[in-house]
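Every protein chain but one is kept in place in this view of the complex.
Here the chain labels run A, B, C, D and E in written order, and each chain numbers its own residues starting at 1.
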Amino acid sequence: MEYVALATGLLLVLTGLWGIASQRNIFRIIIGFSVFDTGLHVVLVSIAYLRGRTAPILDEAVSKGQAVNRIVDPVPQALVLTAIVIGVAITALMLTFALKLYEKRKTLEIESFEDLKW
Amino acid sequence: MGILHIIGGAVSILGALFLLLASIGLIRMPDVYNRMQTGTKATTFGTIMFLGGIGIATPSMATKLIILVLFIVLTNPVSSHVLARAAHFAGVPLADRSVTDKLAEHRAKEGVQ
Amino acid sequence: MIYFWVLTIVICAVMLGSAIMALYHKSLAVTVIAAGLVSLLASILYLILAAPDVAMTEAAIGSGLSTVMFFYVLRRMRGGENG
Amino acid sequence: MGDLLFLIAGSIAILAGLLGLIRFVVGPTLPDRVVAFDVLTIITISVISLIAHVAGRIIYLDAAIVYGLLSFLGVIVVARYLERGL
Amino acid sequence: MGIKNFILSVLILFGTWLLLGGTFRSDVLIVGGALAVLITLLFVRQPKALTTLKVRPYALLMLFVYFWVFLFELLKSNLDVALRVVSPRLNINPGIVMVKTKLKSPMGRLLLANSITLTPGTLTVEIQDDHLFIHWIDVSSTDVDAASEKIVKGFEKYLEVFYG
Partner (left out) sequence: MVKKIFALIALAGIAFMLWGLFKSYRHQETLPRTSRYYAQKGPDELGSANLVTSVVVTYRGLDTLGEVTILFSVASIIGFFLKSRTQRELKAEGFRETSELLHTSTAFLVPIIFLFGAYVFVGGHLSPGGGFQGGAIIASGTLLLFLATPTASRGKTIISLVESVSGVAYVGIGIAGIFLAAGFLDNRILPTGRFGTIFSAGAIPVIYSLIGLKVGAELSAILYKLKDAKEDE
């Protein structure tokens, strides 16, 4: 199961990167970035998974004493938790820049931004 | 475990069948409005039965399932109403076999709004 | 746990498909919704991988916030591409 | 026995989701796709509850409640975009 | 916002909190009560969605009856639509009709429209003043009064008891 999820995450990373590299429209590049982001999160979460174990939250189902042998790794999950919110903030920032670029040139085609081309 | 589990499973299967019927309707219906009819509403009923079955099988989950059903029942009709209104405003046509469109007549009479 | 296996494989296949749809569909609005579908399926996958916290974050972010950010920008360039 | 029934129910739900996905892919207009997306969200809620039941953890249901309360936001966003009121 | 509204809002929020928490432990009750009051205070200038609710024993009884009527309608119409979906010829006759309602209070109209939308076969498309425009999967009459009789009356006679 975790191998399938890991492979999917890596393929999503590749898909997102391919989108970023090959698309012409800045809006689509941002969507590619969000796919790439989701892929990275899936990779991290699937690395945290241990076979046959359950979520790292103690309640009636998992008691304190048996926690070490019953739960999955909490650290990557904590990293992903913050990474998702950061990802949304970064997406908002990129969208703001896209909005400013659109107002300047009335287009988002990346070919038309050639000021720094050499 | 035991008899409650089996009853819950049977109710859940009924609910899942309603979900399946809704999806079939989603594919077969001719236009957006009819798809909403089966799509968003039959699924609501199917979900209520599905969750009810799980609630019968594990009574400790019952309160959370009740609040889940309440939230779905409160929010789902609003979203489908707003979407239908927007679709009609944006000019998504009704299917050819539709009998009448009083709203378009009303709009034409009172000017676009 | 054969059921979870099947579920994982189905979800992963659909996720990859909708990621490709998110990149290559010609209407920008549809690409945003397809990206939303990727996030929806990812949240089921997180739950199968025993990470309810992450699934909840993805649900809270993906159900409204990220979609609306894209659409706030998209409404400006309505004329630019077939929207 | 009981678990088998639940697994059958879950399989039917997955099948329903795949059928809804067909409408999401072919759907001629944007509202069609949004309706299909709504159906997929609701099926997701069912599947999450089923996972919570099979795994035996009540706490998984919280994620389903988030979808139950917030999933209509996405639909309203697209609707307001369509009627130029965003 | 009057005192009645305030109490109602606090009660609704507190009930939601109890269902979410699922226990009656003291810490859950204390935090829930404090949060319910705080959030009500935050929205104290909001429009009063609940003002027109008439809290009387008879109205509460009607609310209870309405719940079961609605559930029965839901079941009936779901079976009806399910039969239409699986019938090979796709036995539908759709159209948008206009109906009238007597309800004035916003919350009553919301409940009416939501009930109409939740029962498959009918879908509220637009609401203007006292007219509702409803997409109906099986139009049996395009006349305003006849359609109102069929779609609205069943719910309205209960709703107007507790929302004028």
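To be clear about the criterion, a residue touches a chain if its C-beta (ideal position, glycine included) is under 8 Å from a C-beta of that chain, and two chains touch if they have at least 3 such contacts.
In this text the structure is predicted, and so the values were computed from the model without any measurement.
Undergrad: Which visible chains touch the chain that is not shown?
TA: The chain that is not shown touches these displayed chains: A, B, C, D, E.
Undergrad: Who touches the missing chain here, E:13, E:99, E:137 or E:161?
TA: Reading the full complex, the residue touching the unseen chain is E:13.
Undergrad: In the complete complex, the non-displayed chain touches which residues of subunit C?
TA: Touch with the absent chain occurs at residues 52-53, 55-57, 60-61, 63-65, 68-69, 72-73, 76.
Undergrad: State which residues belonging to subunit D touch the missing partner chain.
TA: 59-60, 62-63, 65-66, 69-70, 73, 76-77, 80, 83-86
Undergrad: For review purposes, identify every residue of subunit A that touches the missing chain, sorted by number.
TA: Contact residues on subunit A toward the absent chain are 2-3, 6-7, 10, 13-14, 17-18, 21-22, 47, 50-51, 55-59, 64, 67-68, 71, 73-75, 77-79, 81-82, 84-86, 88-90, 92-93, 95-97, 99-100, 103-104.
Methods note: only the chains that are shown with their structure count from here on.
Undergrad: Touching both subunit A and subunit E, which chains are there?
TA: Common neighbours, subunit A/subunit E: none found.
Undergrad: Using the touch definition from the top, what's the fewest steps needed to get from subunit C to subunit D?
TA: Counted as steps through touching chains, the separation is 1.
Undergrad: Computing the C-alpha centre of each chain, which chain sits at the greatest distance from subunit E?
TA: Checked the centroid distances; the maximum from subunit E is A.
Undergrad: Counting C-beta pairs in contact, which comes out ahead: B-D or B-E?
TA: More contacting C-beta pairs are found at B-D.
Undergrad: Which chain wins if you rank chains by how close their C-alpha centre is to the centre of all protein C-alpha atoms?
TA: So the chain nearest the centre of the shown protein is D.
Undergrad: I'd like to verify one number: the distance from the centre of subunit C to the centre of subunit E, where each centre is the average of its C-alpha atoms, in whole angstrom.
TA: So the centroids are 31 Å from each other.
Undergrad: So how far apart, in whole Å, are subunit D and subunit E when each is placed at the average of its C-alpha atoms?
TA: 23
Undergrad: Report, in whole Å, the distance between the mean C-alpha point of subunit B and the mean C-alpha point of subunit C.
TA: The answer is 21 Å.
Undergrad: Give me the residue numbers in subunit E that touch at least two other chains, ranges are fine.
TA: Within subunit E, residues 20 contact more than one other chain.
Undergrad: Of all residues in subunit D, which are in touch with two or more distinct other chains?
TA: Those would be 10, 34, 55, 57-60, 62, 65, 71, 78.
Undergrad: If you look only at subunit C, which of its residues touch subunit A in the complex?
TA: The contact residues of subunit C facing subunit A are 1, 4-5, 8-9, 12, 15-16, 19-20, 22-23, 28, 31-32, 35, 38-39, 42, 45-46, 48-54, 57-58, 61, 65-66, 69-70, 72-74, 76-77, 80-81.
Undergrad: Which residues of subunit D touch subunit A in their complex?
TA: So the residues of subunit D in touch with subunit A come to 55-60.
Undergrad: Going by the contact rule set out above, which residues of subunit C touch subunit D in the complex?
TA: 3-4, 6-7, 10, 14, 21, 27, 29-30, 33, 36-37, 40-41, 43-44, 47-48, 50, 52, 55-56, 59-60, 63-64, 67-68, 71-72, 74-75
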